[in-house]
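The complex appears here minus one protein chain, its other protein chains still in place.
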Amino acid sequence: MKRTGATGGRSASLLAAYGAWAVSLVVAVVFLSPLVWMVAASLREEASIFGGGWWGMDGWTLENYADAWRRAGLGRALLNSTMQVVVIGGGGLLINAMAAYAFARLEFWGREGVFAGVVVLIILPVEVLAVPLFFTARDLGLTGGHGAALAGLTVPFLAKAFNIYFLRQHFLSVPATLEEAAVMDGAGPWRLFWNVALPAVRPALATVVVLDLLAHWGDFLWPLMITTRGETRTVQLSLANLFTQPPVQWGDILACAVLATLPVMLFFRWFQRYIVATDARAGIK
Amino acid sequence: MMWVVAVWVVLMCVSGCGRSRVGQREDEAEKVNVIRVWSHQGQEAENRAMREIAEAFNAAHAQRGVRVELTFFPDFQYAEKLAIAAAARDLPDAFDLDGPMVARWVEAGLLAELGGFWTEEELDDFLPTIVEQGTVDGRLYALGAFDSAVVLYYDRVLLAKAGVEVSADVDAKGWTWDEFVAACGKLKTAGIEPVAMHMDESADEWFTYAFSPVVWSGGGALIAKDGAEVRGVLASGENVWSLRAWQTVFAKGYAATDPVDPNPFGNGKVAMDWSGHWMARGHLAAKGGRLGAMRLPRVGEKAVAPCGSWAWGVSARAKNTELAALWVKWVTGVETGVVPIVRANGAVPARRTAFTFFPEYAEPPYRLFREQLETAARARPRTPYYATLTGRFAAALRDIARGAEVEARLRQAEAEVQAVVERREEGRR
Partner (left out) sequence: MTRWEQERGRSAGWFLTPALALLAVFVVWPLVRAGVWSFTNADLLSPERARGVGVENYTGLWEDGRFRRAFLNTWMFALLVVPAQTAGAFFLALWVNRPEREWQWLRVVFFVPVVVAMPVLAVLWTLLYQPAQGGEMGPVNAALGVFGVPPQAWLRDPALALPAIALMSVWQGVGLQMMVFLAGLQGVSKELLDAAKIDGAGAWQRVWHVVVPAMRNTIIFVVTVTTILAFRIFVQPYLMTRGGPGNSTLSLIQSVYETTFVSQDLGRACAAAMAFLVLVGGVAWVQRRVLKEERE
């Protein structure tokens, strides 16, 4: 559906292109306006957020950010959330890649059966399991203070059926000739995996990490259940807390929302190409 | 073997290092005797008062190395948070909980008995309602710093305009239900909206709390005395009769079933307000001398007032029960806890000697709050099934106000609660 047509006069197509630009620009502005408003309003004094006088020079302030940081305990919360996504992203990647590699490249009895079992698990939403999972986490000592809470936030989500499935598809498409050369050099399974297979699927690995980062940065239900202390709150919980903490200060809440989004946005430019890659693949499933 | 090392490193980072850090924290905690305390998040003023109370406690006990670590959770999810922590076996040492929930917590073995920490004399200084709400099977498990009250506020000028007289006798005792309905009728005829019942309240608890007195004053009850049987109690003849009387107020359009304005009395749209102590300050400011307050109208012989509020308890698994109880004593102590918190939230002080700090209790409406708590208040049922009971009863009240047939609706609620009771009771035997 290429737009720049082969038929039609040059000037007509030029006009169409400008029209498309104008329409796109308007739609884009409307589409993004909630987020633009979020950032702008977070810089406004409380009284002028819902009131008028937006175009004046006064009424702008950075105070909301200082207040939000203090009232929501954001320093701690950002650290907690960062540790959470780093552990899941990093630790999970290795564990899932290993399993995926085994399913793709190693011959063993019952491989297809076990793999089918893993695929079935993809459909299970975490919400269904949250309640019994909560008891499992408790029984394993994954509730309580800092270390235990971090473990509780991460360990249950290290292994992911979808990631295993996704990475296996990519390992399958690594040409066998690549491995054969290494086998000649006498490489064992671990070295084949680490030195040959993993580098070959690097974009897929990045995709998995990015998806995990995004999903778990926004986690809400599970942290709500598993973190039983103020100091183990994640960013989203701190935001929800501030949201309902009287007196309700819209400016503070918006500033907190911006701060909770900033880390993801900073990485956005870097990881957008990987997201496009995933959906192209996911669509084939 | 490389991967073993790698996995090991990851797992250590996750649990290992974490554990050592937890260990350190616990060592620290042992050294300075930290009492972990949770509280619901109230208004900012109330939170500030709580923090100051905690700071004063820490300062007073610095020499013993004892201090409290206070955490607030939003009001709406506080009960869930406590339940989660209880299920996770990570309850704080001391926490406040809503009075009617005490029985459930005691039944689950989560609260430590506190009777031994107060002398008879000290307990006599507490309002009887406060001791009653924290007592299960004759043992004391929780005490609060403040209590609550619901009264019928009225606007003298508006009532006079409609020709409704409030005699001194009525002011003291409240109306009978017929007198109340008659007064509403006169107001309606005069073109004044009669009464606000706050049916828009999202919390189920408002309904049970504010309207149980109707049932009680008609001689009925919500659940049998042993707290494990509702059959024939919730849908008793008395209750059907009492709630039919209650329903007329909505049926005749005297009170809105779906109000949109949270405070129609305060802004002069409604002549009377069936509401709590927390409105007293605002109403006084808005009305001044026009404001009157009387006991809730009674269906039967005797007016009954609701009561109950947040109560402090100590976890049965507290690191050190005595230290946790020390905090509860502090926060329910007259000058250390009751006076500052009541100043901040305007509730009714739970201790008799604390009233001397609040001169407004010589005047209405405050005088009425104390009076009815001392003489006419009844605590909500103390039963492990309270959460179910209040939910189903509130749902029934909402429907009845909108015109549901009273007897059938009560029977439905009764059957629902009874089913839950039987499920759990069976499991216990």
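Going by the order they are written in, the chains are A and B; count residues from 1 in each one.
Heads up, the rule we're going with is that a residue touches a chain if its C-beta (ideal position, glycine included) is under 8 Å from a C-beta of that chain, and two chains touch if they have at least 3 such contacts.
Just so it is clear, the structure is predicted and the values come from calculations on it, not from any experiment.
**Q** Pick out which of A:Leu78, A:Ala99, A:Leu153 or A:Val201 touches the chain that's been left out of the picture.
**A** A:Ala99
**Q** With the missing chain put back, one of A:Ser24, A:Ser173 or A:Asn195 would touch it. Which one?
**A** Touches the omitted chain: A:Ser24.
**Q** Take the complete complex as the reference. Which residues in subunit A touch the chain that isn't displayed?
**A** 1-4, 24, 28, 31-35, 37-38, 41, 50-51, 95-96, 98-99, 101-103, 105-109, 111, 114, 118, 121, 123-125, 127-133, 135-136, 140, 155-159, 161, 164, 183, 188-190, 193, 214, 217-218, 220-221, 225, 235-236, 239-240, 243, 250, 253-254, 257, 260-261, 264-265, 268, 272, 275-276, 279-283, 285
**Q** Just the residue numbers, please: which parts of subunit B touch the chain that's not shown?
**A** Within subunit B, the residues that touch the unshown chain are 3-4, 7, 76, 79-80, 83-84, 86-87, 108-110, 202, 387-388, 391, 395, 419-420, 423-424, 426-428.
In this section, only the chains that are shown with their structure count from here on.
**Q** Subunit A to subunit B: how many Å between their CA centres?
**A** Between these chains, centre-to-centre, one finds 42 Å.
**Q** Taking the touch rule as given, give the residues of subunit B at its contact with subunit A in the complex, in rising order.
**A** 1-3, 6-7, 10-11, 13-15, 17-22, 25-26, 41-44, 71-77, 81, 84-85, 87-90
**Q** Flag every residue of subunit A that touches subunit B in the complex, lowest number first.
**A** Those in contact with subunit B are residues 87, 90-91, 94-95, 98, 134-135, 138, 143-148, 150-151, 154-155, 190, 194, 224-226, 228-230, 240-241, 244-247.
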